[in-house]
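Only one protein chain is missing; all other protein chains are in place.
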């Protein structure tokens, strides 16, 4: 028996809606501690993983662990129909599906949606163990999410890929189209006062990192994190990029994205013959 | 000689605009008492019938009765071009067409549209005699038009039909798609105070009624009545549904909609073998 109660316009609703750019359905796992959801896009390039602790909900009851595959699209469409003051209840049984109930404050109007479970598209996907972020990621960027969204928009419709490069001095986002190229540079600025610090971009770098990422995934990612003020972007030369926002103490929203081709960062770049990888570029997948 | 004068943004203009979802052209009949218009959609499922009494217009002059077939689409497009303070005049002769004239307050700018009459698509359609509503309709629902629009939106894009069922206790709207089903229930609530009464849904039922209706027609209907605060929905198991709004004393806007398959309401439903009508479901037409 799973029973959740929400308010209209809750973070839960907004996050589900924002994931629709990437995925239609998801695997849900509920326990007494919270509601977790994982979904991978059909091209196997990106994974959304989130944990909503039980405190996030108005009311949360989960007697036994529940695992189910749901249509996020149907769920979001149903949630959109709730009125501002409705009591929203989500119930699930073990076998058939989910029922969303919206009850008006006066209890004279009741809307009920029955949504069948969907067939799981059984991709086995492993999510990196995130116990020790610092040892996993070589560079961690913290920036206002509006700035992150801004970059994705600036890169525009003429480019497919973006190269993110982190050095001690700055973070650079580069993209090239047929007749134009674009660079956006965030310089480490030590002269900012306290109020400016809050909206500035910070980099915590242990090693230089450079990654090629697919711009369309960057966009769906930026849209998801636009729900929050700040975004944390974790970069590594060896494992997928992770963008994260924490929810309360134990909860989180994480977006993992496989890079296209990794670029080697070396001290002595000059004089080297260039790798002839351009022709074979492509997204790695979460199963690589 | 027919000559009408309107203000920009008049009810007349808004109603014509809202009927465009259903019909492109209409049969107009003008007499000294008012302007009446009837139009049936091309699938013969729904009819809009309206009577604007002469008082609705700024000025109304009709020497002889006029009958003509006009393009509502062209007329609405022309009316959209009038400015806020223009004097809008509609004139018709017996033979060719209609002329709309918009004159600026200073009379220095004049816009004139000549619209040819269109060829009548000669569907003979009878409109039920509405002298005695109570004997014709078994259930009459009065609800805020915003609520009516809300239901149509909630039913969403995944469903084709809606089942409206009226009992003593409540009115239920149901719809089913491939992987989801939806119910919205309006309970008779006797505990509302006066101010709440005004925005509540009321049912006046002599017999239980249950009808299957086409959702796309429900939508065009809801859009038309969204121009008003309240809507009156008249249901019968034997004749088309009628949705009505009265204008001044004698005028009205009526939307008739043929049901798909009627569902039999019986006292002893249990134990009966179900009718195998599912395969033959379809809209009745106004000519059935």
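So that you can tell them apart, the chains are marked A and B in the order they are listed, and the count of residues begins at 1 in each.
Everything below uses one rule, namely that a contact is a pair of C-beta atoms (placed from the backbone, for glycine too) under 8 Å apart; a residue touches a chain by one contact, two chains touch by 3 or more.
Computed from a predicted model, the values in this text were never measured in an experiment.
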item	value
Which of B:10, B:54 or B:71 contacts the chain that the document leaves out	B:71
Sole residue of A:102, A:186 or A:225 that reaches the chain not shown, by the stated touch rule	A:186
Residue among A:58, A:93, A:196 or A:229 touching the omitted chain	A:196
Touch residues of chain A, complete complex, unshown partner	150, 153-154, 156, 158, 179-189, 192, 196, 200-201
Touch list for chain B against the chain that is not drawn	71, 74, 77-78, 81, 83, 106-116, 118
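Just so it is clear, only the chains that are shown with their structure count from here on.
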item	value
Superposition of chain A upon chain B: rotation angle, C-alpha, nearest 5 degrees	120
Whole-Å separation of chain centres (CA-atom averages), chain A against chain B	46
